[in-house]
Structure formats: C-alpha cells, structure tokens
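The complex appears here without one of its protein chains, the remainder shown in place.
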Amino acid sequence: MGVLAHFSDALTPFHLLLALAGVVAGTVVGALPGLTATMAVAVLTPLTFGMPPQSALILLGAIYTGAIYGGCYAAILVNTPGTPSAIATTFDGWPMARRGDGDLALTIAVLASVTGGVVGVLLLLLLAPPLAQVALAFGPVEYFWLAVLGLTLISAISEASLLKGVLGCAIGLMISMVGTAIVGGDIRFTFESQALLGGVNLVAALVGIFCIPVVMDLVATPDAHLKVGQRLRGFRLAEAAGHAWTGRWNLLRSSVIGTLVGILPGAGGSIASLVAYAEARRTAREPASYGHGAPGGILASESANNATVGGGFVPTLVLGIPGTPPDAIILGALLVHGIRTGPNLFSAQSGIVYTFIFGLLVATLIMLPAGLLLGRYAFRTIIRVPKAVLAPAILLMTLIGTFAINNNIHDVWVMLALGAGAWLLGRAGITPAPVVLGVVLGPIAEQGFVQGWLIGSATGNVAGEFFGRPIALAIIGMILLTLLWPLIARRLQERREEQP
Amino acid sequence: MRRRAFAAALGVLAALGAGVAGPAQAYPESDLTYVIPFNAGGESDVTARLQEPAFREITGQGFIIQYLVGAGGATAWTQLNAMPADGSTIMGVNLPHLWLQPMQGKVGYQTDDIAIVRLFQLTPFALIVPGDSPIETVEQFIDEAKKAPGAITIGGTGTHSAPHVAQAFFDQAAGIKTTYIPFTGTAASTAALLGKQVRAQWAYPTVAVEQQDAVRMLAVAMEERHPLFPDVPTFKEKGFDFVDGAYRGVAVPKETPEDIKKKLSDIFGQINAQEAFAKNMREGGYVLIDVGYDEVGAFMAEGGEKYREIARLLGLVE
Partner (left out) sequence: MNAGLDLRGLAGAAACLLMAGWALWESQGFSQLGAVFPRAVALAMILAALLLVLRLLRGREPASGPAGGSSRRRLGLLAVAALWVAALPVLGFVAASVAGFLATMAVASFEAWTGRRLLGRVILAVVVVLAFRLLFGELLNVPLPKGTMLPL
C-alpha cells in the first residue's frame, strides 16, 4: 500500500469525524484549569477500545493535540495554564487579555498552535528514525543543563525584582522536592503526612498558585474581569495573521524547539514552551515588551507546545518509549488493541502508523476552524458572564480539575493551601511565575544532577560527565548566551553608536 | 443492600447444598470498581484492560477502572480498607512493593492489612545490556565488575524499587559491586540503556520483548527458561539461587465477606486460564502464575521473611 493510500485512509468521513470530535473534546478538557492533556487522553481512551486500531489512534491523537491547544484558553483568559504546557502562554496572554486584546490573543494562539502542530507532525513523518537517536543521546547531564536553561527565565519573568524572582523560584524548587525521592528514596518535607508521600502534584500546584490568587482578586473589586473595546471585533484574524507573519522566524524556531524538546522522554510541553519563550525573548527586537503582552510570547509558547505532540510521537513510535505522559497512555491503548509496540512498529505496522500520522496532521488542521470558533465562544462567554457567576464557575472548575488528577481530595487541599500561600507571597512582591518555574524544573534538574553525578563518580570523571559531552556543551553555551545577552546587546549598541 | 445480603445467603446455601461450584451465585451483580494504583497506560492498567473482556465473558459484568496514583502505589493501598467492603471495589496490588514500603516506614498501611485474593502475574527480573555490548554472558559481566568495582552503571526504577532489590541481591550473591542509577520508570531506564547512558539495566523480559535486538538479556531470574527466550539462561543455571521478580495481583478491603473473596479469586483464576488472555500476556513477556486465595497467606509469609533480609541489604532496616 502506497503512502498516498494511507493518506486517503485518514481522510475517510469516519476518520474526519473522529478527528473533529477528538479536537473539540480535547480542547474543552484542556481548557479547564487542572484537566490536562494526559487526563483528556486517559478518560477518553476507553471509548476507543471498540474501534479498529488506526481509528483509535486518530481519535487519541486528535484529543491530545486539542487538549494541548485548549490549555491556552485558561492561560489567556484567567491567567491559569489549563495544562502545564501553557505556563509560558500566561506571561503575555494574560496581559493582552487584561488590556482588551483577549480575542486577538486567542486567535494568535490558534495560528501558532496549528503551525507548531503541523511542523511537529511533518518532522515526525519525514525524520522520525534519525530524530529518535537524538532522544537517546540525551543523558541525565543534558536533562540537568536543559532544566538550568529553563531556570535562566527567572530574570525575564521576575516582574519588578530579580532577587524576589530568585526567592520565588527557590520556593518552587522546595515544593518540587516534597514526597518520596526517586533518587535516594528519602521521604522529604512531608510534615509526617500520608497525603504528601506522593509529593505535590504539578498540576495541583499550577492551579493553586496561578488560579486561586486570580479568583481572590476577582471578588475583591466590582471592576470587570477583562477590558473590552467598544464593540466585539470578531476573530481579528487579519491582525493576528499580521503578527504571525512579523514573527514568522520566531514561529518556525519555536516549532522546531518544541519538536526537539518533545522528542526527549522526560521533558515535555511545559519545558518546550518555556525554552522557546526564553529564546524568543532573547532574540526579540524589544525584549522589554515580553511579559507585558507581546504577541511574540504567545507565538513562541503555543507553537512550541503543540509541536511537542508530533515530537513526542517520535520515540513513542520508533523506540516504544513514550515521549510524553499522554504518549504513555496511547502506547498502553495500543497494547490493549493487541499491537506490539517497539522498534518494529514502524516497519511491521507501517499502515497503521502512516494512517495515524496523516490523521494527526488532519486533526491539527481541523484545529484552525474549530479553535477559532471555540475561542470566540469562550471569549464572549467570559466577558458576558457577570463576575458574581464567573468567580464560582472558575472555582468549580478548579475543584473538578484538581480532584480528577488522581481521584483524590487531598490534591484539592494541597491546591487550595498553595493558592493561599501564593497570594501571601504576592503581597510580598513574589509573583507566581517564578515559583511555578521552580516546581516544573525542579525534579528534572535534581534527577539529572544526581544521576549524572552517580555516573560520573562510577567512571571517576564527574567533571567530564558534566562538561565534556558535546550536547551538554551546546546547552551550556546557550545558557551563557542567555545570561550574558543583555551585556552583549549593550556592547553592540554602544559600538553601533560610536560609528557615525 | 438487602438484595445483596439475600443473594449472598442464597450463594452460601447453594454451595452447601450442591457441594459443587454452582454458577447460580449472583456475585458480581454489577460492574466492579477496579482501582489501579499506577498511571494509565502502565503495565497494571494494560493488564486490567486485557482482563476485562475475559471477566465479562465469565461474569457478564465489566470493570470501572479508576486510577489512584502516588508514592509508588502507597497512596492507593493506604486507602484500600476505607473503601466499600461489599465486593464492589477491588484494587491492583504489586510485590515486592507491599513488603518493602512498610519496612521503609511512614506509609499508612502494614503488609498484613492488605487482603490479597489472588496473585496472577509475574515479571521475572532480568539483567539486560545493550544489543551491541561486548558483555555477552553473566560470567563476563561478573568479571568486568570485579576488574573495576563500582564502575559498571546499572539503570533501574526508583531507589528501593523492585529492580533495586535485584541489583542489591545479585551484587551480594556474585560478590561484586555495581552502581545503581535510579530513573523515574522502566521506560526512562530503557531509554538510558539504549542511549548507552548506563551500561546495563535491571528490568524484566517485557523490555526485551519490546526492544528485541536492540537489547540483550544476560539471564532471567526464573526456575526454568522463559518460553519466548529459550536461548537466555536462568540465574539458577549459572549457579545463583535467584528466582524472583515483580508480582501483580488483586486485593479487596479487609472486611469483604469470605465467600466473595473466594469467588473473586476463582474468577481471576479463570481469567488466567482463558486462552486469548493468556496468549496476549505470554507474547508480552509476562509469566502467568496462580497463587489462589488459599495459598496467598503462606506465599506472603515466606516472601516477607526473604524481604526482611533484602531490606537489610538495601539498608532500609538495621
């Protein structure tokens, strides 16, 4: 069967319908704070058991990509990432929505998500086997340095004070250490509580730290939640397309970063969008506008996180090693369908694999009209609903979302406690973003560091392990560039001014 | 409630009267809630999903699968005995987790608190190296480790997890020293092995089934050779009394009536005997076992003794 035949198999009316249904269901679930892409795929997987495997895969892929995209709604409209992948979207999406550009931000997010998704799927289609080797070349030390690269974002997202940003990030790192450590097995900072043995769930932390202070501020004043212009201006598609065209290199670079980070098992969409955001800010003409509603920030974050979908399927399909948590569930579903995964999947079941990849491509494209319509609906709902209804509705969603993570009321308490803590920190000028950065990157940094140290000690060359590997050196170079860039930029500026 | 009690009474009467296992007994009357203490898509989840069609064929009912994830399973097991004890709720259990976690302290359950009705599956330990590794046999592995103690890095899952047990046990039995590198899960440790970040891995034959020629199993910790890998020796053949692995089974809240426990145990035994299910499991590299309700007590006691020794090896207890 030729490749074209698989393409037409992905285009049957049934498969198109599945892709549409999956994208819509995924977007709705992903849009809710607390309900992540992993949750969307997990709860909807049983629906696929009655289907042929390729149809099941198309539905699951569509749900997954829709949910990653859906994360931007809550990020832009409520300053709460709907999924961890949308953390970086809050940095500029929320300021845009506050100043009355929520509709524009949502449309930019659709364009970026579709672009990123398409780039990710195309790279999966064309370059999967060689890219899978990249995933394997990434060892503990590289993960450590990648996390450090993410941490350099502190300087960018600490609103007023760098020192307060550092403190916030350290608090986040502490939160990430709560529970039973994978490496070392110690039980840390649990206050002797059973409920904290498993650690603080990342999603519960995200929802609490971002969302609770927002709702608290929401009820504190009678002002409207979001500003709006005189009248609704539709999709503002032309304007958004203009921003996307201006930021086309940003869009492309972020999509590639997203795909590459997505390939790494153990990294995922949150890190992809954070790294892409950092790079976009570094290379931007006006880096100071980032964090205050720069469209480029949304372009970077949303294209990178949707690119991780295609990227994550590279190790999943080529090596049988899930690239992201939703991929793990999809692999499990394949096993239930009686399909043996692993390195032979690509060759032995190429029909199913190619139909799936084309299906994912179609689903990503369907996201454009579906996302535009859903986005407009979400935006209109949130500006029309009176505050007295909006606040309880958001609170209700956070409770549903946090409970659903592990089916556990303890997580809801943790979420609420962290929310109250985040509000107190906010009063001292420590903002949520650096705290969350620490929570997300902490486990990767710690495990990478300790594993690398163990391996280095075993071979008697710790320094060589951390500073002698080519990929590690490349990442260290990027870290230095990011840290020193303000100085370099100033020097270049001075030189330019010296010359007449 | 009354109906269920009535049905149970009927069941007891039927069993007493007929003396043969009558199919008339009403349990289960509705779908069972099957709590999985690990993430969706993991081995426990996939096993439960594959058990469901067989369960439906035998009983006419299905599963409502719920995930209660955290602390390597401890979050779920701590809550098991607070769940409805009427046979409507069952939970997946794993060994050696149930032995080791209470010895570490601080978890909210004791090994004896968990009413296991049946152990149905085993993934034996296997020592694995990359497919192109110069190490081809257990003997070479031991020689290499003796040449430079501690220099061989071995990947596995978290500290004090099942593969860590295997590493500690084998190191002691062979008189060698290796460095154990904990990863977040089997997939992560397999990725590290394939990428040559570590030189070997303690895992299970399931990894070799998936990765095929990309990895090489040096030996498996079974009584006899694994049917899918007739060329891979057992540790026993190599002179090590090492037969162990990670076990899976199913448990109920402690107060669940005895006849329901027995009935459930029988049903899961029948599932294991079902050809379609058994074939699927075997091809995945799993080993089916049948430790029924009557034998679980002795099995747990014997294993508990052994794992007290192992906990000493790992430094968990004095």
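In order of appearance the chains are A and B, and numbering begins at 1 in each one.
Definition applied: a contact is a pair of C-beta atoms (placed from the backbone, for glycine too) under 8 Å apart; a residue touches a chain by one contact, two chains touch by 3 or more.
The structure presented is a predicted model; accordingly, all values stated were derived computationally and were not measured.
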Hidden-chain contact residue, picked from the options A:193, A:407 or A:493: A:407
Option from A:72, A:86, A:132 or A:215 whose C-beta touches the chain left out: A:215
Selected from A:129, A:392 or A:486 as touching the chain missing from the view: A:392
Hidden partner chain, touching residue among A:111, A:167, A:418 or A:439: A:167
Footprint left on chain A by the chain that the document does not show: 25, 28-29, 35, 39, 43-44, 46, 160-161, 163-164, 166-167, 170-171, 173-174, 177, 181, 183-186, 188-189, 212, 215-222, 387-393, 395-397, 399-400, 403-404, 407, 409, 412-413, 416, 419-420, 423, 425-430, 445-446, 449-450, 453-454
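As a convention for this text, only the chains that are shown with their structure count from here on.
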Whole-Å gap between the CA centroids of chain A and chain B: 33
For the chain B and chain A complex, residues of the former touching the latter: 39-42, 45-46, 49-50, 65-72, 74-75, 78, 104, 106-108, 150-153, 158-160, 179, 181-184, 187-188, 190-192, 194-198, 209-212, 214, 280, 283-284
Of all residues in chain A, those that touch chain B in their complex: 38, 41-42, 45-46, 49, 135-140, 179-185, 187, 190, 192, 194, 197-199, 265-266, 315, 319-322, 325, 328-333, 335-336, 338, 340-344, 406-408, 447, 451, 454-455, 457-460
